[in-house]
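All protein chains but one are shown in place.
Chain lettering (A, B and C) follows the sequence in which the chains are written, and residue indices restart at 1 in each chain.
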Amino acid sequence: MEGFLSDIFIAPFVSMWEYPVFLVEVLVGGLLVGVMYSLVALGFVLIFKASGVFNFAQGAMVLFAALFFAGFLEAGMPVWLALGASAVVMVALAIVTERVVLRPLVNQPPIVLFMATIGLTFFLDGFGQMIWGSDIKVIDIGIPKEPLEIHGVLINSFDIVAGVTAGLLVAGLALFFHYTKIGRALRAVADDHQAALSVGIPLQSIWVIVWSVAGLVALVAGIMWGSSLGVQFSLALVALKALPVLILGGFTSIPGAIVGGLIIGASEKIGEVYWGPALGGAIEDWHAYMIAMVFLLFRPQGLFGEKIIERV
Amino acid sequence: MSRQAVAVAPDLVATTGGEILDTFPKLLVHHAAVRGHRTAIREKEWGIWQAWTWAQVRDEVRWLACGLADLGFRRCDKLALIGDNRPRLYWGITAAQALGAVPVPMYQDAVADEMAFVLDHAEVRFAIAEDQEQVDKLLLVKDRVPKLEWIIFDDPRGMRKYRHPALIAVDEVRARGQAFARANPGFFEGELAAGKGSDTSIILYTSGTTGQPKGVMLSYDNVRITAANAVERDGLNDSDEVLAYLPMAWVGDHVFSYAQAYAAGFAINCPESGATVMTDLRELGPTYFFAPPRIYENLLTTVMIRMEDAAWIKRKMFHYFMEVARRVGLRILDGETVSWQERLLYGLGRLLVYEPLKNTLGFSRIRVAYTAGEAIGPDIFRFFRSLGMNVKQLYGMTETAVLVVMQKNGEVRPDTVGTPCKDVEVRITETGEVQFRCPGVFQAYFKNPEATQSAKTEDGWFLTGDAGYFDDDGDLKIIDRAKDVGRLNDGAMFAPKYLENKLKFFPFIKEAVTFGDGRDHVAAFINIDLTAVGNWAERRNLAYSGYTDLARRQEVYDLIQKNVEQVNRDLAADRHLSGSQIKRFLILHKELDPDDGELTRTRKVRRRFIAERYADLIEALYTGQSNCQVDAEVTFEDGRKGRIHADLELRDAAVVEVANRDPGRLRKAG
Amino acid sequence: MFYREAGQFKVSYAADQAIFPIRQDQIGMAMILAVAYVVMPVAGSEYWLETIMIPFLVFSLAAIGLNILTGYAGQLSLGTGAFMACGAFAAYKLTTAFPDLNIIVALLLSGVAAAAVGIVFGLPSLRIKGFYLAVATLAAQFFLIWLFAKVPWFTNYSASGVISAPPRAVVGELYVTGVHATPQARYLFCLTLVAVLALLAKNMVRSSIGRQWMAIRDMDIAAEIIGIRPLRTKLSAFAISSFYCGVAGALWAFFYTGTVEPGAFDINRSFQILYMIIIGGLGSILGAFLGAGFIVLLPIVLSRLPLMLGLPISTATISHIEVMVFGTLIVFFLIVEPHGLARLWRIFKEKLRLWPFPY
Partner (left out) sequence: MAALDQAETPDADTREIGDVLLRVDRISLYFGGVRALNNISFEVREHEILAIIGPNGAGKSSMLNVINGFYHPQEGTITYRGKTRSRMRPYQAAAQGIARTFQNIALFKGMSTLDNIMTGRLLKMHQPFWMQALYWGPAQREEIEHRKFCEEIIDFLEIQHIRKTPVGRLPYGLQKRVELGRALAAQPTLLLLDEPMAGMNVEEKEDMCRFILDINEEFGTTIALIEHDMGVVMDISDRVVVLDYGRKLADGPPDSVRSDPAVVSAYLGVGHD
């Protein structure tokens, strides 16, 4: 017991102190994984913000997009064409989803819409695998995977590419939201559906756009995750990792998704490396949730969420 | 609940162990002893049917009676009861009777002035009022009826601030009664024993078609023996259930809900409120039911309207099986032979339509149901009977304790009223008037010897004033008031009510008034049925703003004209009445209304009053004008008066020429 | 059509508040029980009892549990599987640590253990609501499953990390778990337990505690203003819900599969139960049964359909199609009747009661 306590409360800190470079490596690695979480969380946030739908299918969309992309590559398409074709598939998916699932359920309570996205998850999982099979596919789009050494810290170059891509995507989205008419309309919807209608944009179009954008984000995330882990069913489970990110960042905050992702990624890696062995390993399954939950108790609306003022 | 039915032989009702059960209070004590744990009365209140057993009712009545006695209520005093059907009001009747006093139930929807007349005429000393509404009316007229000493109220709601010295809560009377009973053991029993069958048991005021109401005094024997005979005839017993929903002041309720309940020992059930009667009826599912024709009519109308909105296939099925029912239902009910195919089809109809339909109306458990008071439309009558519901007609009046002529099972016709009951003698005079001598014939009209004399002979015959005859099957057929039966100038017989009823049997016609005595032809005033015609108009996208507007529409006139002409065709087939077909009619600009004195409280037409009031219109009908201006005073719901102006259209209706016409002499029955 | 309500009037509040106030419903229920108790054990094959009826009962119980929390108290939970696992492992520890403990007591105690865990994980519900809470319950889901997998004490240091139900009898030699237990005995035991617990649940939701849950669900602010203490009410829902899920988990391990590993109670199990209450109907005990029946039967029907139709499809493809159809059906159901099968039944029953009228 004493040994266990020491493994929990003393040894990790000692080890961090003794090998700071390793700590930095772990931290950077964690942050870069966190960026990938952010990518998935971003999809959630976009949809939740614009339509109030808690889209559980975001993870399935990542898998779905990756399956199509990998499938197109296997079929011999060049990368840019596969990318374009997959984008078209994701937009088509957004249109079909809006028409078949969302529109008939408009005005239903949030939990019903949430359940519908679970139904959608099943459909996407089944459909994607029915077409492309359930074997593991490899995505190789030429991103280098050699480790790089920067100031004595070893970093995987793939992770850096992924981080930069995610960063660019986030920046692009931020610009899109702030400087385009559609983007502004989307923000208006998030604040007030009535207001959005008065701007003159039909709710349906807004939903299609936002689901398309979320689909494209999923495509990027799918390519990134797929390149690093291979395209397989477990990719869909990445979505579960994104949920604590959401709690941390707030369901409606894009910066929250980014920062939340970084925090979760970093703490997860650190926890796994320093505390994992003492606890028997595989703690990354839950410890992000634990962090998020403890955090929630102090700030129920998340890091960047708006304060909830209850009115009578 | 145990459903052990105890058939009640009349002798059991009459005597037990040497004791003569000749009054209702004695019967109550008897029931409390014999079936003390069975339910005597229920009231839907606070969401459930609150029930009292016979033993509990006996105690309640005893306390109430002692409480009344404590307040100074004495033998032969009069106790007024005003309100909806409530257990405490029924107990009030028995409590008064127990003291040898006379209960006087009054119509709860009467206005204060009408109440003042009855209170004053009946010399009422005490009154039990249901609630604030009735108390307010009583307080309003109290100065005009100096004999009224105490106003006992049941529901204290809203009267917290009332400080009138004559007011007392029924609970307080009950509490005083408990104390009084403790202080005077044997008092109640002594008073009970002092009552005898020939005493006056009740005074029921009839809202006659003319003049002021008359107080019909009925003895215990009148009511009790009549009720017991009817109980015997229909085999009613203490497991029956009846819904007490008709005005307590009406003899119909008094006999069916009070006297027969005591005679047979069954339970009566008071609805939650006037607005919930239909729901309560459905919940309760009575086994014995009495309703005037208009209630059956309303039910049929609702059934048809609701079915109109059903899905296409359901509607088809409904109409198909109703057709089957029309074909075989009556024959099955009357015990005639029917082929097995038809029986099978009818059985299927029962499963799919008849039983569920009866269930939703609350008639699943009906063993016997009656209608009386007015003629019932043959279609309505057949509709309910074809469903397998044993609805029958009877004939009687307040002055005979109602039950004198009733239809027997298996001998039911829509246009006759049946055969005389036990101990009933019937004779028909030269003029066609029906007269009775029977146990139910009343004692006298209270404080009105002239009226009594003109209604009752020395040797006990009651002159009904109705014209009628026995048909070839020995069933009595009533056509009209004898005095109303008149002659057209060509000598043809004119029975206005018979014509009016024929008109009213059409769903679009709510009321009709016909004229023709001493005239060249028959003419009619029509009141359309706002619900039915309104529905009809809606289906035709006919916009209208209200009754008056709808009534003057050409389309509506056309519709009514068809009905009038159908009546003429029917009349042409009757050798007595073919000469009195309706030549001209108009649709009145307003609904006939009891508040305007045009109808009685029981919604009977006051023909003479109407004739005077609308003399202009009648003249116009006979002078061949095609239009007529009217300007009439009306009373609104809240009692305000106002005037209506309208320009009425007068129409001709086609008549069927009949070659050979019997001058229309009424046959005397043998 | 079959209802004959005229004459079924109520003279007491007890009768008016009965679970089945209408006689025809009482008869229907009696018939269902007769079929469940007599026809099923006699006529049902072992396959039918073991792969359909017992899981149906176990799922129904879990669905009742989740329905109490989500359907009645309005607290969305994705941690049902974890609470079931609590019950399963608690039952295992109890029965192995105290071999003489009656199986019924052991099952109920394992429910209590799950309830205790439920209370702990319900604590955040005071501060957080809706989907935030749902995600927080995922913490319970992942943490607890990890815990049972990683801490060998829970499996009595079994090398495989799997627990097996020891043979236990209700009375005497009447074995209901383990190798000696006949499918009939196991089925009847489950049936009785589920029936009793369902009755208790129904009683709770029609009593004061149930009204408190629904008040919190429908409008938490108004509920607090009329005197309902939010935390206590939510925690009571968590506790009782977890109790039901825990007992269901124990039944799963002891009566359905016989052996179980923590993975059997993973997040997919949680979602499965959630579908049941959504498809069956939120806020309805009947709905829990209907939903469980639907979800148990659907995969069986789906997996046999191609065979029955004679379609030459590979098993892998069938399983993918199955998943797809399942997802589609869920969406379809939500669109057609978001209030679930229980609402459909209620509408149907209302029609029958008013027959032949439309209203």
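Just so we're on the same page, a contact is a pair of C-beta atoms (placed from the backbone, for glycine too) under 8 Å apart; a residue touches a chain by one contact, two chains touch by 3 or more.
None of these values were measured; they are calculated from a predicted model.
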Which of C:Arg23, C:His180, C:Arg229 or C:Arg304 touches the missing chain? It is C:Arg229
Touch with the missing chain holds, among B:Arg163, B:Arg182, B:Arg540 or B:Arg640, for B:Arg163
Across B:Gly47, B:Gly347, B:Pro378 or B:Gly460, the one contacting the chain not displayed is B:Gly47
Where C:Ala6, C:Ile240 or C:Ile321 are the choices, the one touching the absent chain is C:Ile240
Had the left-out chain been drawn, it would touch chain C at residues 13-14, 17, 200-201, 203-204, 206-212, 214-215, 217-219, 221-230, 236, 240, 283
Where chain B meets the left-out chain, the residues are 45-47, 156-163, 169, 171, 272-273, 275-276, 279
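In the analysis below, only the chains that are shown with their structure count from here on.
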With centres defined as CA means, the chain nearest the overall centre is C
Counting C-beta pairs in contact for B-C and for A-C, the higher total belongs to A-C
Greatest centre-to-centre gap (Cα means) from chain B is with chain A
Between chain A and chain B, the Cα-mean centres are separated in Å by 78
Shared-interface residues of chain C (touching two or more other chains) are none
Chain C partner, complex, touching residues on chain B are 39, 42, 47-51, 241, 282-285, 303, 306-307, 309-311, 314, 317-318, 351-353, 355-365
Seen from chain C, its contact residues with chain A in the complex are 70, 76, 124, 127-132, 134-136, 138-139, 142-143, 145-146, 149-151, 221, 225, 267, 271, 274-275, 278, 282, 316-317, 320-331, 334-335, 338
Counting only contacts in the complex, chain A reaches chain C at residues 54, 100-101, 104-105, 108-112, 114-116, 118-127, 129-130, 133-134, 240, 243-244, 246-247, 251, 279-283, 285-286, 289-290, 292-293, 296-297, 300, 302, 310, 312
